[in-house]
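Only a single protein chain was left out; the remaining protein chains are all shown in position.
First chain written, first letter: the chains are A, B and C, and each begins at residue 1.
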Amino acid sequence: MQNADREINKEKISVAEMAKQILEQGRADRLMGWKRGEFFYDNSPAVFENLSELDDFVYDLFCGSNLSKFLVKESRKDGKIAVLLKPCDRYSFNQLVKEHRIIKDNVLPVEIDCDGMLDIDKIRALGIKGIKKITVDGDQLQIDTVYGPKTCAREDVLLMKCLTCKDRVGGDRFELVKEIEAMSSVERYEFWRSELSKCIRCNACRNVCPACTCEKCVFDNDKSGIANKANTDSFEESLYHMIRAFHVAGRCTDCGECTRVCPQNIPLHLINRKIIKDLNEFYGEYQAGEDDFSKGPLTRFDLDDVEPDIVMERGGNK
Amino acid sequence: MSIENKEFKPLIVAFCCNWCSYAGADLAGTSRLAYPAEIKIIRVPCSCRVNPMFVLRAFQRGADGVIIAGCHPGDCHYTTGNYYARRRMTLLFSMLDFFGIEKERTRVDWVSAAEGVKFSTVMNDFSKKIHELGENRRLGDLRCKMPIEK
Amino acid sequence: MCSCSCSHEGHEHDHNHGHEHHADALIPVIGVVTDIRVDTPDVKTFRVTAPEGGICFEYMPGQCAMLSIPAVGEAMFSITSSPTNREFMEFSIKKCGTLTDWLHQIEPEQELTIRGPYGNGFPVDDALAGQDLLFIAGGIGLAPLRSVINYCLHHRDRYGSIDIVYGARSSSDLVDIDELKNIWPTLENTNVHLTIDREEEGWDGHVGFVPSYVKELDFSLDKTVLLCGPPIMIKFTLASLQEMGFDKTQVYTTMELKMKCGVGKCGRCNIGSKYVCKDGPVFRCDELDELPDEY
Partner (left out) sequence: MSAQILTVKMENIGNLFKAIAADQKLYLPLEQAGQVQFLPYDPADDSQKVRLDVLNTVRSAKDLFFPQSENMVAFKKQGKKIDIIENREKVEAFTVFGVRACDARSFDILDRVFLSEPVDVSYAERRARGTVVTLACNEPEETCFCETFGIDAAKPDGDITTWIADGLLWWQANTNKGVKLTDKLLSVDAGLFVDSTGEAKALEEQQEKIREIISQLPLHGLSLEYFHKEELKTIFNSPKWQELSEACIGCGTCTFVCPTCQCYDIRDYDTGNGVQRYRCWDSCMYSDFVMMAHGNPRTSQVERFRQRFMHKLVYYPANNEGIFSCVGCGRCLAKCPSSMNIVKVAKTIGGEANV
C-alpha cells in the first residue's frame, strides 16, 4: 500500500478527534465520514464542512459503508475533501484513483483503524426484535430490546466482508465459492435461481459498487435493448447480475458492499469472488486496489495463458 | 410446451473473426466441406470485439450454443486482440458454468484462413455437442421463444 | 354499456367481468397516418384517422394524445387540429428524440397507436367565452394553440376580437400552414402578427423576439391571453405582459413534462401536487405560482 500523502493515525487518537483536527487545522475544506442516525445503528455517510457539524460525527461499530465511491462526485467539487478510509475501503479508493474516477489532488485520504463492523440485518435474522441498544462484552454482544435482554456472539453478526478481512488472518474467503463449485451443474443452477429470483432490481448493488461508475449504465440505456427496469422473466434476473459481475471483473476489490446493501440478502459477493478466484488461479494472485498504478488481469495477457477449454476440464460435476 | 415431441433444431451462433475464421468459413464453403445449417455466423472484426454481452444476448434470443472463432494466438490481425479475448472468454465461460449453465454450450476455437477443414470439423463437432445437450432452457428469455397470443 | 373510445375491429371486451368492467385507459387504438406535411425543416404535421376514417376519439382544444410506434416509443403530443374537424386529427411534431425521429421518416398509410384524450384543455366554453382573445405562440408552440384558434373561429360569434402573435427563429421556422398565410389574416376582427428573431433577406415583416414584439403591439388590457412556446419564451413573454399591466389570472399557458400513463397515476409529470397530464397541461399562470419551481 502506498502511503505518501496520506493521513495515518500515528498518535492513536480517536477518529472523531482526528476528524476535528483536520478541519480545525484546515488540512481539508470538508470531511467525509459518518453521521449519527435515528437509532444507534443507522449511521449515514455524510460530508462535514465545519466544526459545529461535527457534533453529529460518529465512528463506531456501524460504519460499514464504504465512502470511496462518494468521492467520484465529491472530488470534483471545489476545495479539498478529507475522507475516512477503513483498511478495506482503501482498496476501492486506490482502484478509483487508478481508473481516474477520483481526482486525487482534491482528496486527503485518512486511514483509520477498524475492528470489524456489525451487521444489524444479521442480528435481526437471529430473531432479535425491537433492538434498543448494543454493548460489546468481549466476544459477546449484550442486546437490550423491547422484549428484554438478548445476547449473541460478535463473530456471528459481523458484516460479511469483515469475516474474511484482507488485513487480518481470517477464514478462507473462497470457502463458499468452492462449495458451489463442488455442486452439480443442476444444483448450481437451482441455487442461483432461488437466490436471484428474489432480486427486485432496485439497483442498490450497482449504485453502491465502487467499481460501477459508468456515466451511463448499459441497463439505463434505452438503446441497449436490455434496459428493462424490472425482472420480467428469469433470464433478466440472471442477466443483470452476470453482466454486472463481469463488468467489474479484475477491478472488483471484494469490498462486499453489494451483499451488504442487498435488501433481499442475495450473496452477490460470491459471483465476484468466483471471478477473483479464477483470475488468481489462471493468471496469478492479484488484488485489485492493492496499489493505484498496476494493470489489472483483464487488461494484460501472457503468450501462454490457459485456453478457454480449461473450463471444461476443471471443477464441479458435469 | 411439448418440445420433446418435436425434433430438436438447435440454433448456434458463431462469432467469427473477419481475418481468419470468417475466411476459414469461406474456404470451407469453396472447398465444398459441409458444416451444419443451424450455425449462424456473425462476422466480427476481431475475436476481441466479442463483448460478453453479445454472448448473453445470443442466449437471450434463443441460441442453444455460442462459439467464438478467432485467429490463432500470435496471428491476430491486430497483433494482440485474441489474447485479450482468450482471457475474457475463459473467465466468462467459467462464470456461466458457476451459474449452472452447461459449459458445453460455449466454446472458443482458433481457426486460420487456411483451415477450411478445421472450420468444418469444429462446427460439426460443436453442433453434435449441442444436439446431445438438447434445448437451452437455463439461459434464455422465454418471451423470445413463445409466440404472442391472446 | 361500454363507454370506452376504442371501437375498432379486433378489439373485444370481456364483459363477463360484470360490474367491475372498466375500459382500460392505457390500451391504445390504431390510427392511420393519411397525410404528412412538411411545415419547417424540423416540423412535420401528421394527419391521423381511425382505420375506418374519422377521428379516433372525441376531444377538446388543448387536450393531448399518446402516440406510439410499438418498440420505438410512446409520447404525449398536443392535438393540433380543432375538434370541429370530424374527418381527421392533426399533430405537428418537431423532430427531437427517438420517437419523433422515427415519425419523421415514416410514409403515409403507416399505422401507429393512439390513446387519449388526456388533460384538461383550454376553458373554451367557460372562462374564454365572450372574451377578446390574444394568442401568443413561439415556434412549435403554435401546435396546441392552432386547435383553439380554429375552434374559436368555428364558433366565431362566441368570442370577441382575436389577435395572433406568432414568432420563430427564422421565416423557414414559421410553421408553414395554410391558415396562417391565407385564412386567419383575411377573417373579420382577426389579426395575425408575425415576427422572426433575426433580419433575413426577403422578409419584410417584423423582426424581434416575441416578448418585445408583444410590448410594441401594445394590446388593450381586457384581453385573455393564451401563451405557448419554449419555456424561456413563456417566461419572458409573461414578464412583458405583466409589465404592460396584464394580470396573471388573464394568462393561460400549457406545460410539458415527461409522461407515461397520461392519467395521473404513473407519478412522473407532477409539478408539486398537480399532474400535468391530468390537472394540466393548461394552467392559468397564477395557478403556477402556487406550485414549486420544478419544470
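The definition used in the following text is that a residue touches a chain if its C-beta (ideal position, glycine included) is under 8 Å from a C-beta of that chain, and two chains touch if they have at least 3 such contacts.
Predicted model, so just to flag it, every value in this text is computed and none were measured.
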If I'm reading the header right, one chain is hidden. Which shown chains does it touch across the whole complex? A, B, C
Of A:140, A:232 or A:299, the one touching the omitted chain in the full complex: A:232
The one residue from A:179, A:220 or A:285 touching the chain left out of view is A:220
Chain not shown: contacting residue from A:106, A:234 or A:265: A:265
Residue among A:21, A:44 or A:140 that touches the chain left out of view: A:44
Subunit C, residues in touch with the chain not shown (by the definition above): 10-12, 17, 20, 22-30, 70-74, 96-98, 100, 106-107, 109-113, 256-258, 260-261, 263, 265-270, 272-273, 290, 292, 294-295
Note that subunit B touches the absent chain at residues 61-62, 141, 143-144, 146-150
Hidden partner interface residues of subunit A, rising order: 35, 37-39, 42-47, 65, 69, 120-121, 124-125, 127, 129-132, 145-147, 194-195, 197-198, 200-204, 206-208, 220, 225, 228-232, 257, 260-261, 263-266
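Note that in this section only the chains that are shown with their structure count from here on.
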At least two partner chains per residue is the criterion; list those residues in subunit C. none
Which residues of subunit A touch subunit B in the complex? 180-181, 185-192, 218, 225-226, 232-236, 238-239, 242-243, 245-246, 249, 271, 274-275, 278-279, 282-283, 297-299, 301-303, 305-312, 315-316
Tell me, which parts of subunit B touch subunit A in their complex? 52-53, 56-57, 59-60, 73-74, 80, 83-84, 86-104, 106-108, 138-143
